[in-house]
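Taking it in order: structure first as structure tokens, then the write-up.
As you look at this complex, bear in mind that one protein chain is not there, while each of the others sits in place.
Note that the chains are named A, B, C, D and E in the order they appear, and that numbering of residues resets to 1 at the start of each chain.
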Amino acid sequence: MELASATWTEIAALETDLAVLPVGSTEQHGPHAPLGTDTIAAEAVAKAGVDRFSGEVVQAPTVPVGIAEEHRYFSGTMWVSPDTFRAYVRESVASLAAHGFDRVVLVNGHGGNVPALGEVAATISRHDEAYAVPFTWFDAIDTDVPMGHGGPLETALIRHLDPELIRDEQLEAAREEGADGWGEWVSATNLAHDSAEFSKNGVVGDPTAGDAELGEVLLERSGEALSTLLEAVSVRKRTRD
Amino acid sequence: MELASATWTEIAALETDLAVLPVGSTEQHGPHAPLGTDTIAAEAVAKAGVDRFSGEVVQAPTVPVGIAEEHRYFSGTMWVSPDTFRAYVRESVASLAAHGFDRVVLVNGHGGNVPALGEVAATISRHDEAYAVPFTWFDAIDTDVPMGHGGPLETALIRHLDPELIRDEQLEAAREEGADGWGEWVSATNLAHDSAEFSKNGVVGDPTAGDAELGEVLLERSGEALSTLLEAVSVRKRTRD
Amino acid sequence: MELASATWTEIAALETDLAVLPVGSTEQHGPHAPLGTDTIAAEAVAKAGVDRFSGEVVQAPTVPVGIAEEHRYFSGTMWVSPDTFRAYVRESVASLAAHGFDRVVLVNGHGGNVPALGEVAATISRHDEAYAVPFTWFDAIDTDVPMGHGGPLETALIRHLDPELIRDEQLEAAREEGADGWGEWVSATNLAHDSAEFSKNGVVGDPTAGDAELGEVLLERSGEALSTLLEAVSVRKRTRD
Amino acid sequence: MELASATWTEIAALETDLAVLPVGSTEQHGPHAPLGTDTIAAEAVAKAGVDRFSGEVVQAPTVPVGIAEEHRYFSGTMWVSPDTFRAYVRESVASLAAHGFDRVVLVNGHGGNVPALGEVAATISRHDEAYAVPFTWFDAIDTDVPMGHGGPLETALIRHLDPELIRDEQLEAAREEGADGWGEWVSATNLAHDSAEFSKNGVVGDPTAGDAELGEVLLERSGEALSTLLEAVSVRKRTRD
Amino acid sequence: MELASATWTEIAALETDLAVLPVGSTEQHGPHAPLGTDTIAAEAVAKAGVDRFSGEVVQAPTVPVGIAEEHRYFSGTMWVSPDTFRAYVRESVASLAAHGFDRVVLVNGHGGNVPALGEVAATISRHDEAYAVPFTWFDAIDTDVPMGHGGPLETALIRHLDPELIRDEQLEAAREEGADGWGEWVSATNLAHDSAEFSKNGVVGDPTAGDAELGEVLLERSGEALSTLLEAVSVRKRTRD
Partner (left out) sequence: MELASATWTEIAALETDLAVLPVGSTEQHGPHAPLGTDTIAAEAVAKAGVDRFSGEVVQAPTVPVGIAEEHRYFSGTMWVSPDTFRAYVRESVASLAAHGFDRVVLVNGHGGNVPALGEVAATISRHDEAYAVPFTWFDAIDTDVPMGHGGPLETALIRHLDPELIRDEQLEAAREEGADGWGEWVSATNLAHDSAEFSKNGVVGDPTAGDAELGEVLLERSGEALSTLLEAVSVRKRTRD
């Protein structure tokens, strides 16, 4: 059940302890994909997982701004510090738990959020009145297509969800000026802290390889993966139990 | 221009220093109105103001969870601490300013956010690289109808924006079990820190008095007020100048 | 009983859970009134209320520096950040509560402290071992005379309390170069974050309208209002009960 | 010049960069001396030093609550955490420095404040726009009488300043039930974190040995010492210069 | 040059801007390997890299306690919060940079430190006066042997460095009661926040497979990798340049 559309009386009548908190980012995704790509993806995948799951799940509103300072040199990118991001997520989860929704999956759409979500989920589970785990959709699908950034996977998913958000006329340029891989590596260490250090237009990977059919498959698979995870979370012994 | 739907290249091409950051809340609004009422309202008013304004304005994505612990005893209400809220808003504004959008109106839909937004706007304007002011839509309209909570104004606005979100069959009960006024006052001091201390169902005011026609007027007026404010903000000497 | 003048053994012998914590500010009040105006007022009103109240109340020492950065451009104004102010008040109250004085009225003399006191009183009442409410003297009196800043009300009260603190020879100039109202308003939003943006000498309102007789009435009324509030606080169910 | 009694215009007319910030504590001083002993002492010594100094010095209002959790088991004792105390002092000094009073002596009346004042004075001097040093009156006088707590020195000083604040009828009991020394020492380490661990009534030392004549000498000597310090501070190269 | 053994005059005479800060952890490594395994490894690898590098490098003392709460159920494990760990590393690096050693490699021996080191290195490089990158030795070597925890790689390295630290008589039990893999995975999400949730004795992998010969190779390879990284860091454009 989508929390924002429900009344408090409807939420109070639910008999579940499961919730999902979608977590996105507002950041550059090349000249062809919208700044809201990660937020749109996280929200859609969360809904797909909740819809597929047999039981009741509360879907909280999506966190729109995450950890994206690495894209600061591309206009429109928004970010907060990791500390603030973790606090915002942690306290949001605590407020859900106050109503009994204390098994929470953080459904994530942005690679830059991954380390902070891992940290905050552990902190919540060890020290607060809730159990939380992070789920990043593009890590949970079985595919040979590389992730990149504004690359084939994200372009495909957005095309399936809302085709007008992809600027077709920019795809070729996006590919040509994009980078082949993320970062600048020496001895397994990435020397680059900002995406502008290795990509001219912020793109990594080939977005022309991501059509709407692929996007449909991605949503299907990530929704399935999330549904499976919800099943496991619903019955698992909590860390502190 | 809606930031989340735009690409970074489109945002980079803008020639404006104006932005709006809508700020909502996910909290109980009685048995008849959705938990997302404040977020929906803030976002719609922001759009109405931006549309009416003659120049270009960047509309950032809406902050969905605010300061609402006062409604903690009504299910589904989400909140973060005032400290975390201020940090999230302050850093979001700083990231907009990093791209030159350094005159920012915080378009607010929730009374509980008002003191913290006043504080953070002053802090931003005095100490950061931006000028910010808060705008709360229901304070900026000229009307005799009292605000309440989940009362006539909010019910009217949501009805105009998305009629299905109001549960008509609950309106009568909402009115009957609601409170007449906010708080429990002695010597100009409110003794109640939580809404559950004075309202059985979380409602304050008479929601049956809020129809869609009133909602249309409210949107019109608050959009006009915001547009007027944007005009003033666009030319004003910044606090630190 | 004034805490600072008592011994610990005298305090230990009290049978009350009531305390007042006066909260002032050290900030410009025009060329005619002292920088300590708000502190003097808060302390005097607290005493007036405690004296009028039938039961025993502990009066803690007055917090002398508050939230006054808005007056930073007028010499001698002191301030701390809102975060530090809230922490100082919150922990002071916690130490009172450690001895059983866990129903605390924060008696405030400065408008700029109001939002922070509201926030910290709620935090204390919800999360600490005490119940606290803020009381701002000039909001609790019934009068047609406008508050202003260094205006008729404050000038009158100080004249009554300590006439030599008002510089009579500066009153005319104070009035002439003062502002008529607080702030610079567009669409119910104050564009000015600092008082120097709208007042040449820091004054708002007409201080010549504030004589000692009015001051006596103000002290009487605010003392009565505080006494009434103490009565209510002494018997009220605490927020967390 | 006492800041709280002056107007901003009078402060603006001063030509000095010197200020004193008295720092006290509200804490038990045995059954015979008031909880405000340290605050009263710090304020009086500050005034004595300023009066003796040949140049102009701004005297800020006294910080009334300090670091005194060690006395938590004696009723009426108030305290804030060291972090909050340091922040309150640091930001108060910064606001003085904003007006040009950037050579500040922290005139201290409480032993428990000493380590935190040393830390914050160094932090201010190295990282802020001011130079600050702490001065603790009882460390700066040449006397054979031991300090204790609520002992001969403090009792003497308060007797000189305001004789009625000392309960003569309690002096004998204060002495008898007091401790001879502060703490419980093994290998130069104090095993006791709270005064209640080694003193029945909170007293250390013999308060009957402190009469008003001694108090007059103490005020004279500490005022002289502070005046000498102000002279040195007024001409010294600042740490960061 | 090892910083702790050098005098300040010797350090002042160096002409380099390169430093390494080894970062370890004190945490369980099974019944056969010491709690200091990660610290010993980080320090040894740092030395190996510095020795192989052609230029001068300052080697700071090793941070002994890191992020290891995941092992809290195994005795002797020490940890600090991620916030404190990041602050300790960030400020340590800032103090090195104050002397001109502002290109710093964080040489890490513990998987649990990796996300926090990535975050703090980015923060340092973007906002402080230094450029920093993390290097985790077991991620930088080319081997088919799986890492585990207290598994073949760590056991081998410690055996090479200090054979007596490995309890040979415990190796068989360590293997038998250890886990095959790290965590409890569903949909690419690890449901376990603590190692005790999936390993009886804290071991992951087969420690019997790690002999001293392998350890020598590991040290050689990780030293080479670090030396190569130092070469790259010494000439790279800093993030903020």
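Basically, a residue touches a chain if its C-beta (ideal position, glycine included) is under 8 Å from a C-beta of that chain, and two chains touch if they have at least 3 such contacts.
Small disclaimer: the values here were computed from a predicted structure and weren't measured.
Asker: Missing chain touches which shown chains?
Answerer: Taken over the complete structure, the missing chain's partners among displayed chains are D, E.
Asker: For the chain that's not shown, point to the residue among D:V80, D:A97, D:V133 or D:V203 touching it.
Answerer: Considering all chains, including the one not shown, the answer is D:V133.
Asker: At which residues does chain E meet the chain that is not included here?
Answerer: Answer for chain E: residues 3-9, 11-12, 26, 28-36, 39-40, 58, 60-65, 69, 72, 74-81, 83-84, 87-88, 91-92, 95-96, 98-99, 165, 167, 170, 201-202 touch the chain left out.
Asker: Which parts of chain D face the unshown chain closely enough to count as touching?
Answerer: Contacting residues on chain D, toward the hidden partner: 69-70, 82-83, 105, 115-116, 118-119, 121-122, 125-126, 133-136, 139-140, 186-194, 197, 225-226, 228-229, 232-233, 236, 239.
Keep in mind that, in the parts below, only the chains that are shown with their structure count from here on.
Asker: Any chains in contact with both chain A and chain D?
Answerer: Looking at chain D and chain A together, no chain touches each of them.
Asker: Taking all residue numbers at the chain A to chain E contact, is the shared part over half or under half, that is, same or different?
Answerer: Here the answer is same, because the shared fraction of interface numbers exceeds one half.
Asker: So which one's got more C-beta contacts, C-D or B-C?
Answerer: By number of C-beta pairs in contact, C-D is the larger.
Asker: As a quick test, compute the distance in whole Å between the mean CA positions of chain B and chain C.
Answerer: Chain B and chain C have C-alpha centres separated by 30 Å.
Asker: From the mean C-alpha coordinate of chain C to that of chain D, what's the distance rounded to whole Å?
Answerer: 26
Asker: What positions in chain A touch 2 or more of the other chains?
Answerer: Within chain A, the residues that touch at least two other chains are 69, 83.
Asker: What kind of graph do the touching chains make: line, ring, star, complete, other?
Answerer: Shape of the chain contacts: a line, open at both ends.
Asker: State which pairs of chains touch, listing all of them.
Answerer: In this structure, the chains touch in these pairs: A-B, A-E, B-C, C-D.
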